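In this view, the complex is presented without one of its protein chains, the others remaining in place.
Letters A, B and C mark the chains in the order given here, with residues in each chain numbered from 1 onward.
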Amino acid sequence: MASSVASKTFLAAPRTDGSLGSLLPDLRRQLPSPNVQILIRSRTPKKLQVKAAGSAFGTYFRVTTFGESHGGGVGCIIDGCPPRIPLSEADMQVDLDRRRPGQSRITTPRKETDTCKIYSGVSEGVTTGTPIHVFVPNTDQRGHDYSEMSVAYRPSHADATYDMKYGVRSVQGGGRSSARETIGRVAPGAVAKKILKQFAGTEILAYVSQAHNVVLPEDVVDHEMLTLDQVESNIVRCPDPEYAEKMIAAIDAVRVRGDSVGGVVTCIVRNCPRGLGSPVFDKLEAELAKAMMSLPATKGFEVGSGFAGTFLTGSEHNDEFYTDEFGNIRTRTNRSGGIQGGISNGEIINMRIAFKPTSTIGVKNRIQ
Amino acid sequence: MASSVASKTFLAAPRTDGSLGSLLPDLRRQLPSPNVQILIRSRTPKKLQVKAAGSAFGTYFRVTTFGESHGGGVGCIIDGCPPRIPLSEADMQVDLDRRRPGQSRITTPRKETDTCKIYSGVSEGVTTGTPIHVFVPNTDQRGHDYSEMSVAYRPSHADATYDMKYGVRSVQGGGRSSARETIGRVAPGAVAKKILKQFAGTEILAYVSQAHNVVLPEDVVDHEMLTLDQVESNIVRCPDPEYAEKMIAAIDAVRVRGDSVGGVVTCIVRNCPRGLGSPVFDKLEAELAKAMMSLPATKGFEVGSGFAGTFLTGSEHNDEFYTDEFGNIRTRTNRSGGIQGGISNGEIINMRIAFKPTSTIGVKNRIQ
Amino acid sequence: MASSVASKTFLAAPRTDGSLGSLLPDLRRQLPSPNVQILIRSRTPKKLQVKAAGSAFGTYFRVTTFGESHGGGVGCIIDGCPPRIPLSEADMQVDLDRRRPGQSRITTPRKETDTCKIYSGVSEGVTTGTPIHVFVPNTDQRGHDYSEMSVAYRPSHADATYDMKYGVRSVQGGGRSSARETIGRVAPGAVAKKILKQFAGTEILAYVSQAHNVVLPEDVVDHEMLTLDQVESNIVRCPDPEYAEKMIAAIDAVRVRGDSVGGVVTCIVRNCPRGLGSPVFDKLEAELAKAMMSLPATKGFEVGSGFAGTFLTGSEHNDEFYTDEFGNIRTRTNRSGGIQGGISNGEIINMRIAFKPTSTIGVKNRIQ
Partner (left out) sequence: MASSVASKTFLAAPRTDGSLGSLLPDLRRQLPSPNVQILIRSRTPKKLQVKAAGSAFGTYFRVTTFGESHGGGVGCIIDGCPPRIPLSEADMQVDLDRRRPGQSRITTPRKETDTCKIYSGVSEGVTTGTPIHVFVPNTDQRGHDYSEMSVAYRPSHADATYDMKYGVRSVQGGGRSSARETIGRVAPGAVAKKILKQFAGTEILAYVSQAHNVVLPEDVVDHEMLTLDQVESNIVRCPDPEYAEKMIAAIDAVRVRGDSVGGVVTCIVRNCPRGLGSPVFDKLEAELAKAMMSLPATKGFEVGSGFAGTFLTGSEHNDEFYTDEFGNIRTRTNRSGGIQGGISNGEIINMRIAFKPTSTIGVKNRIQ
């Protein structure tokens, strides 16, 4: 900003140091004037910093989440849910139970019941169109388990970067970086699935397609026929029994050593309404990528032919159009993964999400 | 989905009717072809409707509210609160107590304790930078008081329009249109005030400047010297004792008849940081206008010289600049109301908000 | 922030100074340890400041504007316009011609042709659903008229606050604070009006209801019957010929002295679709208030009974419902101004916007 000269005929612009929090300009130099004397006092303001909101997703069906592994609880507000949709806690509890830690020996041993309750937005069993608040209290407070970690940054955890950004470590349980915050996503996800199912017959399923070095080959699972029961038929949630056994064995072998593994989750969407996705920045695969990569521990996202498709030529890769016996436009192959030009075309959306191995391990990994 | 003409060499582009929920276009014309017969089946999809989220305010310090007069409770999530700000329930309870209905004979007789609790985002007495969830349970459930209203639209209430928009009436207590939702604004407002006070010495005060036909003249209250104690010195919250008496009398006279009154609230901001407001659409007075006019029962907003200033000429209205003894830019008058070009200039921001008389009255007002 | 001791077994947490632009933590103190020595170097990073975007309005039909009184031109991007709406430059040029300065002796003497051109988003006379770019070049470059102002802040202009916020004065012509930026609003406004007219029969009209101290009484103009031709019938755009004459005379009397006047614009919306507005923060009157108060020189906004309604009691103010001969829900009076509970009810929306007198005047107003 300009240094100013106060004079009888006009006012000049004072300088500020240009900082966001600078509330009062300080005058850097004195401009001589026969008419007026300048009395200059500068003050150093306290800086008001903004660390940015980042806990809301969506525009029309907007979800805002809150909650850490410690503190009163975890939950969300759903803003923009259509009215008159039948909804109760039971609709969400099913998926919250599937998410819960401590379900089997191959998952985190934390013990939570994760029972949700709806506090607003539902009246006489149907949504009112007003914001829906869902809350899940924290019951397992494990502060004492993290004693040594109070000093050291745990490798590949969020401790260091949370400290850099916020100046606060929230050591216990990983705070907001803990997977516990996903409760606030699973609950509204159940609501969204219900709406899509009711209005468009859409089905969304996910399963484990890789655990450690056990990889489920691409042709084993038929995405047209996959059911939730097949996914839920074993503790590793792989629809193929043979590969499920191998995955459990691989996880066990590593777990007993106090180590952890990573893997890949495949997620499909059947009967997706056509026309979803808004080019250019809000293309459907872009929004899906953002949602998936915002989950804890994710390191990669693919849709359709993904990275494998980069080895093909155009003539090998293109999906031919044809019209089926009902007069619908279909594609013979589906390397597009149900999305073309950023917009859904009605074919199965097929995504794969890479999860790195869990950073919290028993092995002494922090010694220099 | 499109019905289309399939031919040997090409696919025709089906037409859609462009509707958001319409999954099937209808064929506007039939393309003759010796090769192919058109099999057309149209399906009427169920429409997935969006009623629009509208319960969030702010970009950097974003507040999302939930809750109706009935249901489990009312509250908010604050996303983007700077970290390491000392915060506890007490900071917010002070203002929630000031908001509470049933404080005196001149307000709504509803009885609520409005005790808030923080469920996330605060650790060891300071904010963590993660979302803060504040919740106030509903204790006074008055369903039975609205029996007759279950059928009739109450004049000037939100019943009719909520029904038009959502198809749901949420009769009891006015639902989301009830003033109870303002709890979710007052709590984060207390947090914001604390931050602004700490970092910039900003003070925000409001008082009643008109009740029914009793108008407090402009020169009676000195905005440079006004204190919260002066505002809180009587049940009508007018800082001048003489006019406060007149206002209480005017309200009483109408109240005993089962009728209601409107009025005007004056709100000032002292020591506002300079430079707030982002032209052109997010000018400071525009954001303030939106916030104020989103309160229940508001019908008008003024800043600075307001509607009265429209009678002046430019030379009568302009605020002269000068430099004070500390070297700060000041204005001799303040018809701008502390905002010029949409940006705060450090002078007192002076707003007036018009409230229509409460629509819920005892008088039989609904018979044709 | 945690300070920690670096030792063989763990890592110290460095301190940051918490500033937004601080890129490297600096260690404030050295922690003694027999095992490790800490070498500390701090660096002062350059601060990256954000002044905030503020030039976009809307969520579904989003308008982003650009342009100052000087520079290449002014315009906008419309994102989210529905496809297959017939659109051409002519649709927008009509309103741009009505906005243009220099139309008569009672307006700003600036000479611009304000010819717009569409550069994207329209193909074969209809919108494509992709972003529409509209551009109006600047032809009247008046830099030399503002020579004296290069030093002084013009009272009640945006010079001082733009300098405080941006550190840049953009003297010539007021830059972004000039009324010229409204071109970027008028063009998309014409598109929006066309869509609303076509789909809902909505009509939007505005007229001058007060100029200086000449006030058009409330009952003179019949909002049910008002037409654009009546508004355009004289240079002051007041539908009543008698009051128009008075207004022109009042403006002339002040103008010849080199001074300026303020006034009030009344804007009505007929056949507004019911159900617009999203409680609680995006209530229709709140959005309208924000839009209006973001215009240059505005100082007040009213809807329906406005500030006058604050003098009434509830029984005097409430709008009775009844059903008309077509079976539609109507209100006998319309103090609500077409909006109840933040949502449109189909009655005429009636707004009044207060404009302060123009700050740029010929009178020597800047001498202390």
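FYI, a contact is a pair of C-beta atoms (placed from the backbone, for glycine too) under 8 Å apart; a residue touches a chain by one contact, two chains touch by 3 or more.
Fair warning: this is a prediction, and the values are worked out from it, not measured in the lab.
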item: Chain not shown: contacting residue from A:A192, A:L228 or A:I361; value: A:I361
item: Candidates A:H70, A:H133, A:R176 or A:R270 - the one touching the absent chain; value: A:R176
item: Residue among A:S233, A:N271 or A:Q340 touching the omitted chain; value: A:Q340
item: Candidates A:S88, A:T139 or A:S294 - the one touching the absent chain; value: A:S294
item: Residues from chain A at the interface with the omitted partner, ascending; value: 18, 51-57, 65, 82-84, 152-153, 155-162, 164-165, 176-177, 181, 210, 212-213, 254, 259-264, 274-275, 277-283, 285-294, 298-307, 309-322, 329, 331, 335-337, 339-345, 354-361, 363, 365-366, 368
item: Chain C, residues in touch with the chain not shown (by the definition above); value: 6, 11-12, 14, 16, 21, 23-25, 27, 38-42, 45-56, 58-62, 64-68, 70-75, 77, 79-80, 82-84, 117-123, 126, 128-133, 135, 165-168, 170, 175-176, 195-196, 198-200, 273-274, 321-323, 325-329, 346
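One rule holds for everything that comes next: only the chains that are shown with their structure count from here on.
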item: Chain A and chain C: spacing of chain centres that average the CA atoms, whole Å; value: 35
item: Whole-Å gap separating chain A and chain B, where each centre is the average of the chain's CA atoms; value: 30
item: Contacts with two or more other chains, residues of chain B listed in rising order; value: 51-56, 59, 65, 84, 165, 176, 274-275, 321-322, 329
